[in-house]
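Apart from one protein chain that is not included, each protein chain of the complex appears where it belongs.
Each chain carries a letter (A, B and C) given by its place in the written order, and its residues are counted from 1.
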Amino acid sequence: MISDLELRQVSHALLVERGVQLLDIAELVLNLQNKYIPNLSVAECLENVQAVLEKREVQNAIITGIELDKLAEQDMLSQPLREILTSDQGLYGIDEILGLSIVNLYGSIGFTNYGYLDKTKPGIIKRLDSKVGQSCHTFLDDIVCAIAASAASRMAHNDPSKIAIVNQ
Amino acid sequence: MISDLELRQVSHALLVERGVQLLDIAELVLNLQNKYIPNLSVAECLENVQAVLEKREVQNAIITGIELDKLAEQDMLSQPLREILTSDQGLYGIDEILGLSIVNLYGSIGFTNYGYLDKTKPGIIKRLDSKVGQSCHTFLDDIVCAIAASAASRMAHNDPSKIAIVNQ
Amino acid sequence: MISDLELRQVSHALLVERGVQLLDIAELVLNLQNKYIPNLSVAECLENVQAVLEKREVQNAIITGIELDKLAEQDMLSQPLREILTSDQGLYGIDEILGLSIVNLYGSIGFTNYGYLDKTKPGIIKRLDSKVGQSCHTFLDDIVCAIAASAASRMAHNDPSKIAIVNQ
Partner (left out) sequence: MISDLELRQVSHALLVERGVQLLDIAELVLNLQNKYIPNLSVAECLENVQAVLEKREVQNAIITGIELDKLAEQDMLSQPLREILTSDQGLYGIDEILGLSIVNLYGSIGFTNYGYLDKTKPGIIKRLDSKVGQSCHTFLDDIVCAIAASAASRMAHNDPSKIAIVNQ
């Protein structure tokens, strides 16, 4: 059996290897902030991002999605899957499925933020989406949106005074 | 057994009774349009909205959600459910669950639009959300966002040249 | 805002009022046990059931589902919703949606047990399903299956040596 420690370390290392720092995700959470939570700090966002990354389900989504992204880049996937992934084909949908499986862990209140981040593509999502060179981030961008939305949900569940982050 | 015809008619009549015309939902779909689909017409959006409303699962979500909204208005729900619904409490989440069950019928590509509409609240969603007098639309606004997002997904699945509506 | 304490107390009291003791749910979990976990105790199952019931999302599903069941019994729902609920119409589906929203909180490993309990209807599920007199448990039986499946998932996540409860 894979140890919990190994799964956690590999999943975190993969995010960094693919250009995503936890601080980038914390800034996405902060980006969801609005005038109703004037005192939200990036440190508090980061703490919630780290807690989300402790979940085994999140780690499994990360290692699976990034593996597929990397295999697509290395031309090691069969057709038509490779072309679907390298072109980030909009009708594919399995990438959003993996993202949703993360968001669901914190209940339904994160759906709104997940969709909003995926549509507006702020910060790191924009950078992942710009597809420099041969890079493929079809799964990674949805996973990162989902982690940020989940961190916001977690914050609201733990501190209902911050509820505006999920429904404003 | 309830006839299919009765369920369809009641669910459509409830939307109208609660202030939602199908054209309002079609305009939400059009609102998701962008420069990549310059020639999208409201008639095509309306056609897709009508198709979504033919699904039994969508009709069941409508009659259940609106019933709860109305019972909350009429002060016929137990506490704390009544207060949760009349205040549209952000941590409730069952309203988003019903919306997601609609979106899921057209696959995962609709999550993004569902979340985006729920967050930005354009058109009819804004009007539902303004809570004039004693009205309660806790479930209705999520259901309407979900129908619009599903109509956009349906359009993209049926005509992949319009795929930009779901992933741009 | 509804206090966390009030929501917890009301949701637990509603289960008992409707004839479901936490021990009944713990026995469903034990029922999922098999030869691969010979030493599973009802006390450990009960502890996991109680932890699931601490989640706000679970409490919200309970108070919403049971409210609808009770309103159906009291003839206070509009048609055709009342008839759909009192006949536990198989195509309705909103009851399963609420159950799934509970199971999702513990990841996807609980789907199998959720479906299995709902199909085989052991113990308390059978008793709820027998519809003595005017009672309506359309939502309650799915919610109870979901709580039991979630408790099994929680147990497996916390103690991977008990993983057989979710995949055997």
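Keep in mind that, in the parts below, a contact is a pair of C-beta atoms (placed from the backbone, for glycine too) under 8 Å apart; a residue touches a chain by one contact, two chains touch by 3 or more.
Predicted, not measured: the structure shown is a model, and the values here were computed from it.
Q: Which visible chains touch the chain that is not shown?
A: A, B, C
Q: Which one, C:I63, C:I97, C:C136 or C:A151, makes contact with the chain that was left out?
A: C:I97
Q: Quick one: which of A:L22, A:V42 or A:L71 touches the chain that's been left out?
A: A:L71
Q: Touching the hidden chain in the complete assembly: which of B:A51, B:M76, B:L105 or B:A164 does that?
A: Considering all chains, including the one not shown, the answer is B:L105.
Q: What residue numbers in chain A mark contact with the hidden partner chain?
A: Touch set of chain A with respect to the missing chain: 1-2, 6-7, 10, 56-57, 60-61, 63-64, 67-68, 71, 76-81, 83-84, 87, 89, 91-94, 97-98, 101.
Q: Could you pull out which residues of chain B are in touch with the chain that's been left out?
A: 1, 55-57, 101, 104-108, 157, 160
Q: What is the set of chain C residues that contact the non-displayed chain in the whole complex?
A: 88-91, 93-94, 96-97, 99-100, 107-109, 111-116, 118-120, 156-157, 160, 163-164, 166-167
We take it that only the chains that are shown with their structure count from here on.
Q: Taking all residue numbers at the chain B to chain C contact, is the shared part over half or under half, that is, same or different?
A: Same, since most residue numbers here occur in both copies.
Q: Distance-wise, how many Å sit between the C-alpha centres of chain A and chain B, to the nearest whole number?
A: 26
Q: Can you check how far apart chain A and chain C are, centre to centre, with Cα atoms defining each centre and the answer in Å?
A: Taking the average C-alpha coordinate of chain A and of chain C, the gap between them is 30 Å.
Q: Provide the C-alpha centroid distance between chain B and chain C, rounded to the nearest whole angstrom.
A: 27
Q: Indicate the residues of chain C shared as contacts by at least two other chains.
A: Each of 1, 56-57, 101 in chain C touches at least two other chains.
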